[in-house]
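So that we are looking at the same thing, I have put the structure below in structure tokens.
All protein chains but one are shown at their positions in the complex.
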Amino acid sequence: MEHPIQTDYLRWIVFLPLLGAVVNGLLGAQLQKRLGKRAISLIACAPVLGAFLISVVAFWHLLALEPEQRFLIDRLYPWLSLGSLKVDVAFWIDPLSAVMILVVTGIGGLIHIYSIGYMHEDKSYWRFFAFLNLFTFAMLLLVLGDNLLLMFVGWEGVGLCSYALIGFWYQDHVNTTAGNKAFIVNRVGDFGFVLGIFLIFWTLDQQGHGTVTFREIEKFALLLNGQEIWGIGVATLATLFLFIGATGKSAQIPLHVWLPDAMQGPTPVSALIHAATMVTAGVYMIARLHFLYSMAPFTLSVVAVIGVTTALFAATIALTQNDIKRVLAYSTISQLGYMFLGAGVAAYGAAIFHLMTHAFFKACLFLGSGSVIHAMGGEQDMRKMGGLRHAMPYTFWTFTVSVLAIGGTPLTAGFFSKDEILWKAFSSEHGSQALWALGVVGAGLTAFYMFRQLFLVFFGECRADHHVQEHLHESPKVMTMPLVILAIGSIAAGWIGLPEIFGGSQFAKWLEPVFGEHHEAHASATSEELLMICSVGVAAFGFFIAYFMYYRASISPERFSSLAGGAFYRLFYNKYYVDEIYHAIFVRGALLLARIGAWIDQYIIDFIVDGSAKTTAFVSWLNGLFDNYVVDWMVNTVANLTFWAGGKFRRVQTGNINSYLYVILGAVVLAIIVRLRYSG
Amino acid sequence: MTENVLSWMTFFPMAGMIVVLLLPRDRYNWIRWASALATLPPLILAVWLYANFDRANPGLQFVEKYPWIPAYNIQYFVGIDGISISMVLLTALLSFLCIFASWGIDKGVKGYFALFLLLDTGMMGVFVALDFFLFYIFWEVMLLPMYFLIGIWGGPRREYAAIKFFLYTLFGSVLMLIAILALYFTSEPYTFDMTELIAQSSKYGTSALAFWPFDRLGWGFQHVVWMALFIGFAIKIPAFPFHTWLPDAHVEAPTAISVILAGVLLKMGTYGILRINYPMLPEATADLAYYFLGALGTWNIIYGAFCAMAQKDLKKLVAYSSVSHMGYVMLGMATFTTQGINGAVLQMFNHGTITGMLFLLVGVIYDRAHHRDIEGFGGLAAIMPVYTGVTAVAFFASMGLPGLSGFISEVLVLLGAWQKYAVLCILGASGVVLTAGYLLWTIQRVYLGPINEKYKSLPEINGRELFTLVPLGIIVIILGVYPHAVLDLLRSSLDQLNEIVIPHLS
Amino acid sequence: MDLGNLESLKFFYPEAILSGTILLIILLDLVLRSKKGLALLAIAGSLLSLWATFDLYGTTPGYLFHRMIILDNFSLFFKVVSLLAALLVVWMSLGCREIREIQQGEYYTILLTSALGMFFMASSSNLLMAYLSLELVSITSYILTGFLPHNRRSTEAALKYLIYGGVASGTMIYGMSWVFGMTGTLDYAGISTALFQGQPNRLSLFMAFVFILAGFGYKIVFVPFHMWSPDVYQGAPTPVTAFLSVGSNAAGTAILMRFFFPAVSRLADGGDWLFISGVEWPHFLLIVSMVTMTLGNLCALNQQNLKRLLAYSGIAHAGYILMGLVVLNNDGLKAVLFYVVVYLIMNLGAFLVVVMVANETGKEEIGAYRGLAWRGAAIPAVCMAIFLFSLTGLPPLAGFIGKFFLFAAVIKEGFYLLAVVAIINTVISLYYYAGIVKTMFLDFPEPTDQPVAMTANNSLLLGVLSALTVLFGLYWGPLVQYTNQSLRFFIK
Amino acid sequence: MAIGLTHYLVIGAILFSLGLYSVLTRRNAISILMGVELILNSANINYVAFSHFSSANVDGQIYAIFVIMLAAAEAAVGLAIVLAIFQIFHTIDVEAAEALRE
Partner (left out) sequence: MDLSTALFYLVAIITVGSAVIVAFSRNIIYSAFSLMGTFAGVAGIYVFLGADFVAAVQVLIYVGGILVLILFAVMLTHSITDVQITNRAVGRIPALLVIGIFLALLVQTIQETSWTKAKEVLYAPTAAKIGNLFLEHYLLPFELASLVLLAALIGAVVLSRKELKE
């Protein structure tokens, strides 16, 4: 690792998508007119697939190396070098980022292809793909950037793209609002992120090693020990700052509010950005900086608690939602919660593992829902669906598979990854029974709402109106192919990370050079089995309730929804009223302050300014008063008197002379007196 | 030509003005092209300067020095260094583009372009002048054209705006005159030569003056002079209590003039502080700029952002966003760190290009819709996609999106700020969120949403307008990707500047 | 050099030529039909005398006519100034409609006589001469003011002026009598020696000076002796107003400087002037200066009549001029001399535009200037703007340089309070000057406003004046050299 | 006590004050001119007195003579103006004529 291997092809992983974005962005409108949508989709998909291939090459390249040598870097040019701040535009790849780029380019590629079919009717097709490519570019930048600033560029870049894609159908006010919400909430997170960067940089700078590149930070991380600012350990504070960023990106409490609204975007976007890749950036970042987090136990516990809380919180909300995509959105939030739980117990490998598997099945679920929505002609309310399994078999089966996966059915990917996390939550030195227990409950809820969705959508009678039913159809190949691949992935992806009892995890080995060995106090394998069974049991319980409620309908949902007078139900259904509260406090608050500021400007500062002008004017008016009024009065009195003979001689002006002379003489006398008084 | 390139850049527009005055009154196109030709050579020379500027040399370059009024040791003394080069480039570029932005002027064309060229000379002069007297002359020379340009070709409340601008600035500049003279008579022998005055900076006493209120404040001669100069500059920046002329002036001024105002004139305030207050009065700077200036800058950032959020008039919103963005400059200057001060000057340049774009864009839509009411639009993206695209670039650059120039300078400023005053840095960074807030909100209300039937048939942005916008846009992107294109010019001089002040920091 | 009557004559050309011209005009007025010739004669005469004045540079300075008047650079300078004033005003009168309706023979006679009086004001070295010359100028000014026939304003103004003048000069000679009583001589040099050797009573000396200031002050128009000026300026024919505003102002400054500096102060090294200790005349003048500029500017703020406005601005400028005197320093005095010249040029210019507008519209109210630039009088409007901004003191115009030197002197001596007051005044003054500019450029003419055409004569003069205003703003080296070496008093 | 300089000066002072007084209070142009004459006379008394007591020459007296001369000139002009106004008001309708300050 001291002597990273220089390469010069990594840049293409990043730039190919950018190329596609630029071409489509600048010329898209024309191309679409001239050459039609095929050209567009070609320009869009080719680079991503290219990037994927290069990533695979890079992956093999890494594999060929010794584990501790697995590290490639591609330096372009110095981006900022001022004083001790030296930032290059450089891309690096190590086992961790390798996993990420494979996920991003791979799943991203599939979603691109899927979109060809999904977006086919849209008239600003080119714009969609331009942004999709741009997003891929930004995401890859985020992953491959070899320093925090570059990562931040990607970090904000993906935010921008998600903003643009959420508001893709900008004619509708709701969508744009959702976009704004996403961007601003993310900005709040980024705000923390930047501060984290500053803190790290300056603290290291004091030690003479100011830097923002990951490798050097890792090298000098120990210098942060014992450093304090405002009585808090720098490591803790910095990691907390960065974690704020993570909560923003990865929709964790308290910044989770934007993700559900983000479902306003086209479904592929939801799949790619708001499920598979972008939202996991937070997890990636923590894993990337695991050495810092490991130095800050307090932060770790915060991360873990936030993670598990979010997991439960989102799950409870998901129980009650009827919008097919919103359910998935909340499940995403809660799954991300699991990842943070994993990261929070220093099980970074587990977190990344879950990240990967989740990418598969969640993408699959979203795309599936997309194809459902596509078939239902845009209908998203599950209560209007049902019995679709006949109409769209591919969608149905793939969907089922991924539901099983996310539900934690044994031998599916979800099972292994989630279980890994739960086990670590139980066993690692940062973990605890409580964390594990909550996690398990969450798993149960997950199983419930996912199967609820499955049953509502695909089983039972179709509740849609005839018009829609007639048009029910399976989606075209270009859409179903990716589904199939992803479904396979959501089974198979798990097998590279088998738990100890099934022979240990390849995945963990692969990441070892990054995270190093995490020897947690190894409880006996039996306890792991016990826990596993336990969680499976809970999940099964969830499944059965859903089964009886929505398949057999032998238990009426109202039983539960009317608990405690429906208080819980309303609470969940209204997402704990967080949106309302935030709106009341932050949006309203900002606007209020804005109005106050404008008011101050207009009525106070300008008043003072104009006021001084006015006083001047007033004084001069007083002079005028003396001139015009006093004098004129005299003049007119005088006028009648000066030449007494005169009605003729009215308003002759000699009178004011006297008053003036008064002034003069007064002044003179005054001067003399003053002179006597003060210097006599 | 190359040995006195700066004089050429400064006075060529004035020559152009004379030509314009000689042209027949009603030959609009002759006049327009003549002025375009008058502003082109400075631009070419600017490019030449950019190529031949010695980036390693922190000192003055392209110096010209001739005696002017020997009796009072007044010289014609111009030259540039890292502090001014970027501003010179910016001025050359913007004045050239603004000629084309003013193409639509059809009332008193001759007078307009003549005054504009005079203004150009004034601006360029301010940035190259190194003799205090010369500096002051140029500084004031800008006032008159500005007054008329706003007052004659401005909007409905133009007279109020013009006179407000005029009074404000004159007040500041007369204070400055006093300060200049005070320095002049303290120097030995009497001189207006800035380099000389800097060399003698130890002469300016710092022991507290005997009389109220300075005895209380512990202000010495140097502090008082510093304050006098600072107020003069703060009015131009515009720093918080002195900023209210800006919205009025911007709203009333014609598009091109707003661009010049925001792009060049505002910079003169901060430029002056860097060029004069910092090196000439280092101890006072250390005492007063430290914290005070930083806090003022932060306040500008947040206050301006909030005011912008409340605006109904698109142009006024942009104006207040300038107030907010200039706050970053002040904050950066006050940090006395390499990153901070470089970021500040870079921010001056970026703000010039970005806000220039914004005003041009507002002008484009105003020419078509004849109002700037934010609520009055909607759905423009569907009607004028290209226009919207360009706007998006400008807006996102203005809210500091990575990959665009604004980001670099803001990050540098905040990075610098963190080391000196973390709290201010946090507040300033929160300004970024606010900026995103009001800009996105504006985009949503103006460009997105359902198409407004009233403006269904608005024509798309035309070639001339694009010609004024695209170069700026390209610069914005290039600087975002490769900031050293400009940073290299500044670095050495600014570091030297820091070195002067830092020793006095308590 | 101390010459008797006959020897003095050969240093007396300028006065002699001017007097000759005056008599010639009186004679020709009886025979000549076209009065234009008289004006040309007046111009020729003053040109000749101007040449003679310059011819006198380089001759050894000294007393003439038994110590009645002094010949030195200082007096020569003011002779030049008053000649220029007379010259330009005659030129201006040529193009002025008001003047064409009056008896021009007498008009030019009196005008030149007044100029002659200013000569003596600048050069008198004797209380008697001071009084005589002052009275000569005053009386001629009354007459000029009241020159318009059947115009009650003009006549009333004349009456008012006369009464003020009478009181002021009466007070002045009363004060002079005390000085005479304390020193036993009328001669400045004698006074100086007597004051600095003997122990004069401070209080009585102070009072005497205040009385004398009344006399000088109402010529320079500073508070509290300013009240006559607005009415008189408004009432008098515009060229006369111009003449008074620059000529008598300059002459008053001259006589004041001559009396208060060489006569009753001592020049110390470093160009500082030591005043008789314990007589706080400078303090008095300091306050007067501040009050004067402030009051003038404030009153000017809400004036509608342009002549009246310029009267008040004239008061303000008197205040600025005083700034240069109170610092008791040669730099200040030099600044004053420079300012006098600059003020002459720009103020005459402003009045010229007033004349041009009044010629066409017959009005002097600001309303008459509405949209002047768009009424075919773009050039006068631009020139007016130049003059007004120069009066404000904006670079690159002459007025700025003038103000600059004044400020410089004030700050060099550390009178910061005065400087700040002056700053605020500058800003205030900008407000009303810019107000006029606004009316000319930013407002647009009503159909009722008749266009303003310009005659060749006027436009030529206008060109000259505005060119000078700009020129001295950009390259004032020679002028400042001239004014500086004009500050040479002959003291013995 | 013997009649000394002071007596004369005091007389001068009194005349001076009376002159000023009438200048201050009089509304009538002519009366004001009379007041001015008083002032001039007071000054004259001073000059003559000083030339008698203070300076061993007649400068003061000469000054006084000049003052008298000029007083005459001034009076002539002044009264001419007064008459002019009088004439104007005979010939011009006052209502039509506008006063100086409006």
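Labels for the chains are A, B, C and D, by order of writing; each one numbers its residues from 1.
The definition used in the following text is that a contact is a pair of C-beta atoms (placed from the backbone, for glycine too) under 8 Å apart; a residue touches a chain by one contact, two chains touch by 3 or more.
This is a predicted model, so every value here is computed, not measured.
*Asks:* Which of the displayed chains are touched by the chain that has been omitted?
*Replies:* The chain that is not shown touches these displayed chains: A, C, D.
*Asks:* What residues on chain C make contact with the chain left out of this view?
*Replies:* Residues 5, 19, 26, 64-66, 68-69, 103, 106, 109-110, 113, 116, 120, 128-129, 132-133, 135-136, 139-140, 142-143, 146-147, 149-150, 155, 158, 178, 181-184, 194, 198-201, 203-204, 207 of chain C touch the chain absent from view.
*Asks:* Name every residue on chain D in touch with the hidden partner chain.
*Replies:* These residues touch the chain not displayed: 2-3, 5-11, 13-22, 24-28, 30-31, 33-35, 37-38, 41, 44-45, 48-56, 58, 61-62, 64-66, 68-77, 79-84, 86-88, 90-91.
*Asks:* Touching the absent chain: which residues on chain A qualify?
*Replies:* Answer for chain A: residues 634, 637, 641, 643-645, 658, 662, 665-666, 668-669, 672-673 touch the chain left out.
By our rule, only the chains that are shown with their structure count from here on.
*Asks:* Consider the two chain pairs A-C and C-D; indicate the one with the greater count of contacting C-beta pairs.
*Replies:* Counting C-beta pairs in contact for C-D and A-C gives the edge to C-D.
*Asks:* Compute the distance, rounded to whole Å, between the mean C-alpha positions of chain B and chain D.
*Replies:* 65
*Asks:* Indicate the whole-number Å distance between the mean C-alpha point of chain A and the mean C-alpha point of chain C.
*Replies:* 76
*Asks:* On a C-alpha centroid basis, what's the spacing between chain A and chain D, in Å?
*Replies:* Distance between chain centres, rounded to whole Å: 95 Å.
*Asks:* Using the touch definition from the top, which residues of chain C touch two or more other chains?
*Replies:* 156, 159, 163, 167, 231, 431
*Asks:* Chain A: which residues touch two or more other chains?
*Replies:* Residues 613, 627, 652-654, 657, 661 of chain A touch two or more partner chains.
*Asks:* Taking the touch rule as given, give the residues of chain D at its contact with chain A in the complex, in rising order.
*Replies:* On the chain D side, the touching residues are 20, 23-29, 32, 85-86, 89-90, 94, 99-101.
*Asks:* Would you mind writing out the residues of chain A in touch with chain C in their complex?
*Replies:* Going through chain A, the ones touching chain C are 613, 616-617, 619-621, 623-624, 627, 652-654, 656-657, 660-661, 663-664, 666-668, 671-672, 675-676, 679-680.
*Asks:* Quick one: which bits of chain A touch chain B in the complex? Just the residue numbers, please.
*Replies:* 29, 77-83, 85, 149, 152-153, 155-157, 160, 163, 167, 170-173, 176-177, 179-180, 183-184, 187-188, 190-191, 194-195, 197-199, 201-202, 205, 229, 590-591, 593-598, 601, 605-606, 609, 613
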